[in-house]
Each structure stands twice: as C-alpha cells, then as structure tokens.
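A single protein chain has been omitted; all remaining protein chains appear in their positions.
Then we have chain A:
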Amino acid sequence: MRAFRKRRELTTVIDRTKAIAPSDILAFVTLRNERIRLPYFLRYYRNLGIRHFLIVDNGSDDGSAAYLEAQEDVSLWSTGASYKAASFGVDWLNHLLRHYGTGHWTLTVDPDEFFVYPFCDTRPIEALTDWLDTYDIRSFPAMLLDMYPKGPIDAVPYREGQNPFEIAAWFDAGNYTIERNWYFQNLWIQGGPRARMFFSKTPEAAPSLNKIPLVKWERDFVFASSTHMLLPRGLNMVYDEWGGEKASGCLLHAKFLSPLTAKVAEEMKRREHYSGSREYAAYQETLSTEPDLWTKWSEKYINWRQLEILGLMSKGNWA
C-alpha cells in the first residue's frame, strides 16, 4: 500500500524493461552517490548471470545517473524524495518489484553488497534458481558479512573497477548471535565487526545482518523492513528448525572501504538512515580515532567454500 503511494515519487529516467525476457533474473537496487563502485558492481552481477538491473537513484550528484543511463541492461528511476520517508528505499523497490519482478527471480541488493552462494565460482545464478524451483523454494537467505581492511579503513583508497575485497579482505568468522523473531518468523542476526567495535556497550542496537535478497517474486510479496524480512511471513522460513541445514549464501559487505569517513559525514548531515542514523553516529564517534577493525583472529576471505566450512553459509542438500 505504501509502495503504491510512493510510486509517484519515482521519475523514469530510462525504461528498458521491455528487453526483459520471461526467465531473466533481475537485480533491484537503490543507491546514492556510488559512481566509483558501479563498474565493478555491474560487472560482478553480470558475471553471475543477472540480466537486467532496475535501479532507483536517490538524488546522486556524482554522475551515477549518467553512468547508469548509458548501460544497456539498466532501467533507471530517480527520486529526490526522502529515503527515510520511503522506509529507507524499500517502498520504492517494493513498487518496482511488484510491477517488474512478478514471476521472476529477483535479487535485491545495495551497491556495496556482493552475493555469494554455494558453487558461485562454477555455476551461474540460474543454476541456483533452477534448483530452488525444483524444490518450490521461493526465497533464499544470504547473511550480511561485513568485510574490512587490515589497518585504518581509509588508508588504502579504492580505485574504480577494482574488486573491493582486494582491500577489504577480512571478516569475523564466529561472533554472530541469532534470535528468533516469533512474529515475523525470521531470524534476527547480529554481530561481526560492527557489533564488537561500535556497539560493545549497546549490543541490542547493533545492525541486523539477516537478509533474504533472492526471491521468486509474486504480486502480493513485500519487503517489510529492508531485505531483512518479507511478507507473507512464510518467506522468512529460510532456516531449518529440526537440526538440518537449508542452503544459504552470504552478502559480502564492502562498507568499510574508503571513502567511508566522507560518506559517514555526509550521511550524518542528511540523517536519512535507520533509527536516527544511530549506526552512523556510532561510526563517526569511532572513526575519528582511525580504528582498525582487523584483529589477529580475523579471517581472510578466500572463497565460498571457506564460508561454508566456517558455518556462515551452507550448501544444504545441493551438491
């Protein structure tokens, strides 16, 4: 309903959705000022087999819009409206998902999130969605895994087109806590470097890491809160309760990468983020001291198999 009202806030910049074939897997993205990250982002997901990108540009002024407009597989909408008032962009995406995503496998990600799933180095994303189809599985979870560099976050600048995980190559392997949300039936996962670094005094305020980005969309589906949970609630049942493991992936999160300090300063000015941007407030406080998220117990990223062995994701019964 909200999405329906908020659709008016979107202006079509370029609509290439006619080119979408019935079996295409689509990506849905909202972004603001991510120009430098876009080339690698698009390349990464094209390689996985994403056929079309449906993007909402929330008032970028760094040339993101012009760059995206020139891409053959991108449809672009723009809005100057408030990110916060649109439930942090979810209203816009829900509208696009309903309109263009229905009947497709859809991947909803941020420009700093990189989807990793079992066998992603040898099998395209279509292999995964075909497999999910044979089991009538409609949603696939991927926990957010915060990646960080060794040394101060802004020490090594990110170059356009570069794999961000060449710099932010490290992650926390085993400090995640899980609680069940009985109402929405989803799991609430917190932890990782953000919890230990910025929220060690207020762990309940640490950001949620559970996400369900890959969904075979139907008309009546809706993201309830970012991609953390969905409605109807059955879509959140992506975990096994009787001891077994369902298949799952990870979203490698390239947030802790330069230029972060500048971004945090800007976001603090805009105050458009969740819970009065308390997350960004916490960053700003700590970032001014040039923190190093890296510890000697940090794990260096190799591939999905490593994440599987560490128990951060699972192959389930896919072999």
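As a working rule, a contact is a pair of C-beta atoms (placed from the backbone, for glycine too) under 8 Å apart; a residue touches a chain by one contact, two chains touch by 3 or more; residues count from 1.
Here is the rule we go by: contacts and distances are computed from a predicted model.
Novice: Would you mind picking the UniProt name of the chain not drawn here, from "Peptide O-xylosyltransferase", "Amphi-Trp domain-containing protein", "Benzoyl-CoA 2,3-epoxidase subunit BoxB" or "Sugar ABC transporter permease"?
Specialist: From the listed options "Peptide O-xylosyltransferase", "Amphi-Trp domain-containing protein", "Benzoyl-CoA 2,3-epoxidase subunit BoxB" or "Sugar ABC transporter permease", the omitted chain resolves to "Peptide O-xylosyltransferase".
Novice: Which of these, A:Arg16, A:Arg196 or A:Arg278, touches the one chain of the complex that we don't see?
Specialist: A:Arg196
Novice: Looking at A:Tyr67, A:Phe115, A:Trp131 or A:Phe223, which makes contact with the chain not pictured?
Specialist: Checking the options A:Tyr67, A:Phe115, A:Trp131 or A:Phe223, the one contacting the hidden chain is A:Trp131.
Novice: Suppose we count only contacts with the excluded chain; which residues of chain A make the list?
Specialist: For chain A, the residues touching the absent chain are 119, 122-124, 126-127, 130-131, 134-135, 141-143, 172-180, 187, 189-190, 192-193, 195-196, 200-204, 210, 238-248, 295-298, 311-319.
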